[in-house]
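Presented below is the structure to which this report refers.
Note that one protein chain is taken out, while the other chains of the complex remain in position.
Naming follows writing order (A, B and C), and every chain is counted from residue 1.
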Amino acid sequence: MAKYFLELRNITKKYGDKIVLDNINLGVRRGEMLSLLGPPGSGKTTLLKIIAGLERQDKGDILMEGKVINDLPPYQRGVAMVFETLALYTHMTVYDNIASPLIAAKLPKEVMDKKIKEIAKFLKIEHLLERKADKLSGGERQRVALARALVKDVALYLFDEPFVNLDAKIRSALRTEFKKLKTTLGKTSIFATPDPIEALALSDYIAVLYNGKIIQYGTPIEIYDKPINLWLARYLTGNMLNELYGRIVRQDDGIAIELISPIKKKILVKDYAPNYVDVLKEKDIADTQQEIVITINPSKSTIESGQECHGLEIEADIIGYENHGSELLVFARINDTVLKIYSSRDILSRDIIGTKSKICLDLTKAVIYDKKTGKVLGDT
Amino acid sequence: MMVNVRLKDITKVFGKVVAVRNMNLEIKDKEFFAILGPSGCGKTTTLRIIAGLEKPTKGRVYFDNQDVTNLPAKFRDVAMVPQFYALYPTTVYNNIALPLRSRGVSKEEVRQRVKEVAELLGLTDKLNLHIDKLSIGDKQKVSLARAIVRKPKLYLLDEPLTILDPVTRIIIRSELKSLQKRIKQTIIYVTHDQIEAMSLADRIAVMNMGVIEQVGTPYEIYDKPSSRFVGWFIGEPGMNFIEAEIDKHGLAIKLGNQEILRSEALVSKLVENINNDKVVVGIRPEYIHVEKSPRENSNGYTIVKGVVELIEFTGTHYIILVSINGKEVKIKMNVDEYRRLNIAPKEDVYLRIPLDKILFFDPESEKRIL
Amino acid sequence: MVESLLLYKIKKYLRVIILVILILAYLSPLYWIFTTAFKTRSEMFANPFYLTQVTLENFEEAARYGAFDAITNSVIITVGGVGLALVLSVFAAYAFSRYALRGKNILMFYILSTRMMPPIALVIPIFMMFQKFGLKGTYAGLILMYATISLPFSIWMIKSFIDDIPKDIDQAAILDGHSLTYVLFKIVIPMVLPGIVASIVFSAITIWNEFVFALLLSGINTRPTSVLLSSIRGERGFNWGRIAAIEVVYILPIIIFVFLVQKHLLRGLTFGTVRR
Partner (left out) sequence: MKLSGRSFKNFISKHPAWFMVLPSLLILLALNIFPLIWSLGVSFYKFNLIIKEPLRYVGGQNYLELLTSPEAWDRFIKTGAYILISMLIQLVLGFSLALLLAEEFKGRRLLTTILMIPLMIAPVASALFFRYLLDYNFGPINAILEKLFGIRIYWLGADPSPIFGLPYALISVILVESWIWTPFVMYLILAGMGAIPSDLWEQAEVDGLSFWYKLRYLILPYIKPMIALILMFRLMDSLKTFDTVYVLTAGGPGTTTELISVYIYKLAFIEWDFGSATALSYLVIVLVIFMTNVFMRYLILKRG
């Protein structure tokens, strides 16, 4: 049996002279959910349509269970897809929408009817079966598109940003339901989404797509804890990262980082970020005074915590906060940098807006990038 | 000029759809008031009724006790900042100056006031640019400047920040908050983003399907939601609701065979309000602690046994779905705690729940009792 | 302060009153056509403005005059022309909308340019061709010609409606396992039905009103109403009652059609280019 249920080998696709997919190599094991994470226009939809056979790759092969299926027409590939626009047949009833693949497969009437009722019950849309498809709410349309895909007993499911145009609240509810569905169905599926949280929450593996290339592949935790480049680090955190800029200098008492922004300070690597000592020891990095960006996740820094600060202490003016209910995301400005720190609610008891406050950044949890190339330092 | 806005029994019907159903709302003077609710809940319609762009099917609108229900929008001296800036196809200067010039304000005074507002929002060097040349952030600032320059009685903001990128949004949001404190104007802010409402507003009205579910300060609606909808809608993920039984003679609340708590006072109060022996227990995911084995000294807490269904990782947190004899409960845990605990699906766990954080809801009316 | 509330209200109602008067004056010719059609000859000259006794004699005279045959000819030609154009244009519109055909833009520009061509420039060669192939004066010739004239318009129009449907819908049906014909007839056409109806109505209006081609290509017994009306110009002493009667029967279906396609007027008038 082949290692991967579905394998893509250097898939390339061009629209005119614009390269949409550039040498994509990917593998999905049976029963696994892979998510394609990338901003709009990074080629996610095109890749899904190539797998489904709705579009043809210019170069490269698609293998299912080890067999090349480049020339297989869409409906013989055993694939079902939920489109970003949901592509419901608005002039038909919900029942007919779900029945469409079964009609094409020429199933007998009773078998079809049973399957449709079953899937409708599973997705709690039984009461909608007779309603016209254009008279549905956002959430309902989502479930009908899902039902039309799941009613087909196939081996591979493709989902193209199905939740993207929904209210945040409905989206998070549907996400949990979707994860329950995935565990019970146990089918192989590929999930394209621009929303990092969706990719992190739902998938077993994530492939990050950027300008048609796969820039990182790994489990959600690997991707989140060590993003391959600065762009991805910012993208995963919705641009909420704390970023310090500096240079690596070699001093007689060891390798140090000369911070330039937001504050000017020289700090010894072995005191503040011991885990980076061996990474920065290599000859070429230290000597060339390489410019670096130190990124720290807001959840990994504290404010006015009272205890003694082991990390980097910075004094900044608090300009505002985001109230997440269970915790606060506090914004503190120093020079023209805004630091973001999660903190508990009681900090609000004393009116802190406009006051100066001590912020403690735990550099042992920082991830450092080369400023010019944006690449992460250390093993990738 | 400041104004107190009062809506009395307002109803608005579009064809068969009841957008706003019998609403009574009062917005105090100089208040930063948010109207929060899912899309389609009638919040924008309410704003448009206050602005005079929509006539209520029934009910009256009062500005400082003056009935303005039938007064057209242009006579209410109200300024609106819509979601998608809505700028006139001309230069930034004209966009800000037009409302004044059209009102016959002298050319000199117009120039002075526009210069002042431009400085306030950092648009001074962009005044002669045509609006097509501006970034979305700047466009939103022009839309804001156009409202402020008129020194209106009332500001109506319809989710103006959602289209901005996170960084600009933080800056403009803090500027908006400090601006409101400085100019002491009444601002009504409509949004579907709970974080925005909780971060900006002095008071929030939570709306759902045309009805106001609750009005209160951010922490009133967070800690003491008046209905299941408010509890679910506020907080991410929303409050858990578990159906439990009232054991009248045992004076305890039971979940299947597990007893959650025993309190004579509590049970008697519940029985007064609910006519059958079912009650809905509400608890926020972030207040529940997960342990692999039940701890002894649990005064002030209750321990419940459950099985882990599935685990969601959202970057900053983990969401654990635990089922307690068939009923699902979500727990929100920070990353370090999860990695220390390292639990896996199908494992048995013990949930330690603080008693003072548990709320009780009536199963039929879905209203909170305690 | 902003102009007073009273002035604002007056201006609002004043504007509507002026508008209604202007429109009534503008449409008075239609008033005269419809009243004259039901006027007796004597009242015709007595008072050109009002209609006191209604009569149908003009309609009887019009029928005797051959108006009835001309109307039936118009119907035959219109139904034939629109039908043929529709069948051809639905396929072409789908192809132009969904496939990246080589030379697609050239084709589309050519089709748009047929709209710009003065008909008189085309009618001369057609006249010579029809004479050579014996098509002059035949229904078949007229129907073929009118199908060709309205083909470009209905291709553009239907294409603009198909473009409004996301391509994903076709692909979803293909992925479900349906054939191209199923996608076309069971999915795309039903979804663009309002668009197809609109383009049928617009083509029908164009053919029903057409004059130049009819004048030169129709024979005595195949001439439509427009040619019949123009031939009256040559007669001495006009019987305006009879003319009005013929015109009422001729323009009434169009007025009904206009209300039918009210929503798509803009798309029809600008050849599908402006959609709004």
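Definition applied: a residue touches a chain if its C-beta (ideal position, glycine included) is under 8 Å from a C-beta of that chain, and two chains touch if they have at least 3 such contacts.
If you're wondering where the values come from, they're calculated on a predicted model, not measured in any experiment.
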Checklist entry - The complex has one chain that is not drawn here; which of the drawn chains does it touch? => result B, C
Checklist entry - Which of these touches the unseen chain: C:10, C:23 or C:106? => result C:23
Checklist entry - Out of C:4, C:72 or C:230, which is the one that touches the chain we can't see? => result C:230
Item to check | Residue ranges of chain C at the interface with the undisplayed chain | outcome: 2-3, 12, 15-16, 18-20, 22-23, 26-27, 29-30, 32-33, 36, 44-45, 48-49, 88-89, 91-92, 94-96, 98-99, 101, 107, 111, 113-122, 124-129, 144-145, 147-148, 151-152, 155, 180, 205, 208-209, 211-212, 215-216, 225-226, 229-230, 232-233, 238, 240, 243-244, 247, 250-251, 254-255, 257-259, 262, 265-266, 269-270, 273-274, 276
Checklist outcome for this item: Where chain B meets the left-out chain, the residues are 51-53, 72-75, 78-80, 82, 84, 86-90, 94, 98-99, 101-103, 146, 150
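To be clear about the criterion, only the chains that are shown with their structure count from here on.
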Checklist outcome for this item: Expressed in whole Å, how far the mean CA point of chain A lies from that of chain B is 27
Item to check | Averaged-CA centre spacing for the pair chain C and chain A, given as whole angstrom | outcome: 55
Checklist outcome for this item: Touching chain A in the complex, chain B uses residues 38-40, 165-167, 170-171, 173-174, 177, 192-195, 198-199, 218-219, 222, 233-238, 284, 286, 309-310, 312-316, 319, 321, 330, 332, 334-335, 345
Next on the checklist: Going by the contact rule set out above, which residues of chain A touch chain C in the complex?
Outcome noted: 49, 52-54, 74-75, 79-81, 83-91, 100-101, 103-105, 148, 152
Item to check | Residue ranges of chain A in contact with chain B within the complex | outcome: 137, 167-170, 172, 175-176, 179-180, 183, 196-197, 200-202, 220-221, 224, 236-240, 297-299, 319-327, 331, 338, 340, 342, 345, 353
